[in-house]
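Since the structure comes first, as structure tokens, the remarks are kept for the end.
Just one protein chain is left out here, and the rest sit where they should.
And then chain A:
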Amino acid sequence: MYEISFQTLSDRLFKDTPWPSVDAVAHYVDNDQVFCLLYREMWFRHLYARLSPTLKQRIDSWDNYCSLFQVVLHRVVNMQLPNQWLWDMVDEFVYQFQSFCQYRAKMKNKTEQEIALLRQYDQAWNVYGVLNYLQAFVEKSNIIQILEQEKEGLEQFTATDGYDYSGGSNVLKVLGYFSMVGLLRVHCLLGDYQTGLKCLLPIDISQQGVYTSVIGSHIATIYHYGFANLMLRRYVEAIREFNKMLLYIYKTKQYHQKSPQYEQILKKNEQMYALLAICLSLCPQVKLVDETVNSQLREKYGEKMARMQRYDDEAFVIYDELFSYACPKFITPSAPSFEEPLVNYNQDAYRLQLKLFLYEVKQQQLLSGVRTFLKVYSTISLGKLANYMEVDEPTLRTILLTYKHKTHAVDSDGKIISNADVDFYIDDDMIHVVESMPVKRYGDYFLRQIVK
């Protein structure tokens, strides 16, 4: 009913109007509180998708989420809901938060009534409130402990897709699980990539899991995981995960054509190709990319990637274009100052992330030139390479140090990991080139087959 009928009825009867209000339907369900809260959540979701919510409606939606989440967190909820529904709830919650921050940041044309409402309801969609609810789901559900115990065979969660077949409820556990993805997403929107990745740590994305049981959750997880790794210069990790996700979408998108999420799937697919193009331009590890994905990538961005690797003015324009197209819709979570002249600040967060990203690209400007020469030689003296690159020897030494620093990132465990496709070491004044082969991981593949 949830996955098909609601969408069908929306298309047929409420294409560009809201569903009937909860007051109009409550008596049909004996004024059941939980039903009404769930219905209202879907009512607002439909409103956001098809129409434009007013400020009062945005605030009312926040109140509804608070009431619904309080029930789930503090009462015994003895029902099972489809994972799709539970994911949609978390996804929509974060989306409405993002939408509210964007809306609130456009202060210039706000009416006096809107400003008065914003002042009055300053707690609505407050960043701490949003983070607290997501964190509360994670903690109250004990999902982290459940996943740990599952590894030791003491719990069943992934094997049952999170459903409880012993008479209990899946709602809190699965909301807790999806909230980890929600937290990753929120922290990415705030520019806190490290914290976002930490929130996702309990989920092993090298394996199938409940996060892959819903296509929207799977894509959101990998998109944000990949993006966060890109911003932390862990390009190889980003390339690996984008590659896997894009290959999966390529093989399975036909089965989602009738899904209401189909357009969103296609959009995220395109964005991940753009991010993959960026990663491969900064870190040419084409051997990590599957042939199917590579062929799609060449078709979409082959020419742009060639231009990006020239690192001239045009290259920076293309980096800007792809980043701006593919990045999350960053937000400034703080409330506006009502005293100053009213200005729009909705682009501030995006401009900061873009600026810092381009700053990083600029710092890597000369590395492409080094790479070109290192691919041609097995050994070359510093003097000769300096000559070819038209720089003096001390400058060349700094470029080579930069190459090493930028191609050797620090992973989440604090270990140094190499992203370099071509590596080298220097013995006094002689450069010895080492061509790095990214190693394919066979271990996990064989383990999966053994378990099967």
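What we mean here is this: a residue touches a chain if its C-beta (ideal position, glycine included) is under 8 Å from a C-beta of that chain, and two chains touch if they have at least 3 such contacts; residues count from 1.
Simple rule for what comes next: contacts and distances are computed from a predicted model.
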Among "Acyl-coenzyme A oxidase", "serine C-palmitoyltransferase", "CSN8/PSMD8/EIF3K domain-containing protein" or "Tetraspanin", UniProt's protein name for the complex chain that is not shown is "CSN8/PSMD8/EIF3K domain-containing protein"
Can you say which of A:Gln7, A:Gln84, A:Thr195 or A:Ser368 touches the chain missing from this structure?
A:Thr195
Among A:Ile4, A:Ala116, A:Leu201 or A:Ile426, which residue is in touch with the absent chain?
A:Ile426
Specify the residue from the set A:Glu152, A:Glu263, A:Glu291 or A:Glu390 that touches the hidden chain.
A:Glu152
Across the whole complex, list the residues on chain A that are touched by the chain not included here.
127-128, 151-153, 187, 190-195, 204, 206, 231-233, 332-335, 337, 348, 351-353, 355-356, 360, 363, 397-402, 404-406, 408-410, 414, 416, 418, 423, 425-429, 434, 436, 439-444, 447, 450-451
